[in-house]
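One protein chain omitted, others in place.
Labels for the chains are A, B and C, by order of writing; each one numbers its residues from 1.
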Amino acid sequence: MAAITEPYRIQLHDTDAAGILFFANQFRIVHDVYERFMGRLGFGFRDRFEKRDFVIPIVHTEADYLRPLRVGDDIEIALSVGRIGRTSFVLNYHLTDLEGQTVGKVSTVHVTIDPEKGTKIELPDDFRRKLAEWVKGGD
Amino acid sequence: MAAITEPYRIQLHDTDAAGILFFANQFRIVHDVYERFMGRLGFGFRDRFEKRDFVIPIVHTEADYLRPLRVGDDIEIALSVGRIGRTSFVLNYHLTDLEGQTVGKVSTVHVTIDPEKGTKIELPDDFRRKLAEWVKGGD
Amino acid sequence: MAAITEPYRIQLHDTDAAGILFFANQFRIVHDVYERFMGRLGFGFRDRFEKRDFVIPIVHTEADYLRPLRVGDDIEIALSVGRIGRTSFVLNYHLTDLEGQTVGKVSTVHVTIDPEKGTKIELPDDFRRKLAEWVKGGD
Partner (left out) sequence: MAAITEPYRIQLHDTDAAGILFFANQFRIVHDVYERFMGRLGFGFRDRFEKRDFVIPIVHTEADYLRPLRVGDDIEIALSVGRIGRTSFVLNYHLTDLEGQTVGKVSTVHVTIDPEKGTKIELPDDFRRKLAEWVKGGD
């Protein structure tokens, strides 16, 4: 069940001379949805950089490209929360066109890091709680 | 007077290690508004690539950066149509924060090109007419 | 064994406000090595777009991020050819810092497509042969 769903239109700069979405840009596009989701959870990126309480870099990611996307194509990006571990969590992104066909998928594995020491730490309790709500729930 | 005004939130990928918007990305951001504007005029980019009737590359651009923009900052981008010449036209972008302060400016000069011959051509009449409506008008 | 190894220095635009490489950019960076490799094989991208004999989009990709990369960091990117199937092949990228430590990994799965019909086709013989040389060999 999606925690957040956002529309996106493929822009000219997302494409390359092959006429379709350049593969790296699918990662950039879904990251915008992640930023919006974090803001809704009350853990916006600006706060992370200012408070420097914890950072959550991506340590692994995967993507599938199921249909070519061209400039002007409208898609929807649904973010859902996957496994939440002690020091890490997984986010899954499902990209569909307006007919509901899957056009792409992304998943990202994040770890929580102490920004001063650069070492792994447990997910802060309040963040874990907020995140966990979306494992069961959704919109 | 603005032909189209769009909101934008600065995303993580727009920034660099200096903590603020990387200058080249201001051009990418305003181009999205241009694409939306062209769609509204009935001259969406997809059509240009498929019909190959005329293309309108940018031959000159300028930008000012008046205030540093950080991840999560909300801005508004107002596109207005500038001078329309025989084979070229100018678009102006005004970026403001939510207090109405100007944070950046961009202008782009476009020429109309025959995509087969690669030579300058006059602006197609129907496109010129549509574009000209916005020199006087606005939203 | 690497088919090609290229140096790369992390640029400001590769990073974001967190001060390290934005994850999507690791894909962009390794793709440049792929382009250079294809050129060496005699199958440069320009040819693909002009001849339109076959295209080889990426249908799946994965990446690991093992160490944070900052502006000015020098790395080496080694491309090696993985499994070659009937209609697909795998490329692996290994990113190391100047001490030889692995800082990142990427793999990409490509399929060969008839650009006119948009359907999968077998890898052209000459391309397969060239590619296969690098499964055993390398520099």
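Here, a contact is a pair of C-beta atoms (placed from the backbone, for glycine too) under 8 Å apart; a residue touches a chain by one contact, two chains touch by 3 or more.
All figures in this text were calculated on a predicted structure; none of them were measured in a lab.
Asks: For the chain that's been dropped from view, list the shown partners it touches.
Replies: Within the full complex, the chain left out of view touches A, B, C.
Asks: Among A:T15, A:T61, A:S80 or A:T112, choose the residue that contacts the chain missing from this document, as touch is defined above.
Replies: If we include the chain that is not displayed, A:T15 is the one touching it.
Asks: Where does chain A touch the missing chain, residue by residue?
Replies: 12-13, 15-20, 22, 24, 70-71
Asks: Determine and list the chain C residues touching the chain excluded from the picture.
Replies: Touching the missing chain: residues 11-13, 19, 28, 31-32, 35, 39, 44-46, 49, 70-72.
Asks: Against the chain that's been left off, what residues of chain B make contact? List them.
Replies: Residues in contact with the chain left out: 17-18, 20, 22-25, 27-28, 31, 45, 48-49, 55, 57-66, 68, 108, 118.
In the analysis below, only the chains that are shown with their structure count from here on.
Asks: Comparing chain centres built from Cα atoms against the global Cα centre, which chain wins on proximity?
Replies: Taking the mean of all protein C-alpha atoms as reference, the closest chain is A.
Asks: Measuring from the mean C-alpha position of chain B to the mean C-alpha position of chain C, what distance in angstrom results?
Replies: 33
Asks: With chain centres defined as C-alpha means, what is the inter-centre distance between chain A and chain B in Å?
Replies: Using C-alpha averages as centres, the distance is 28 Å.
Asks: If you average the Cα atoms of chain A and of chain C to get two centres, how far apart are those centres in Å?
Replies: Whole-Å distance between the two chain centres: 23.
Asks: List, in ascending order, every residue of chain B touching at least 2 other chains.
Replies: Residue numbers touching two or more other chains: 12-13, 19, 70-71.
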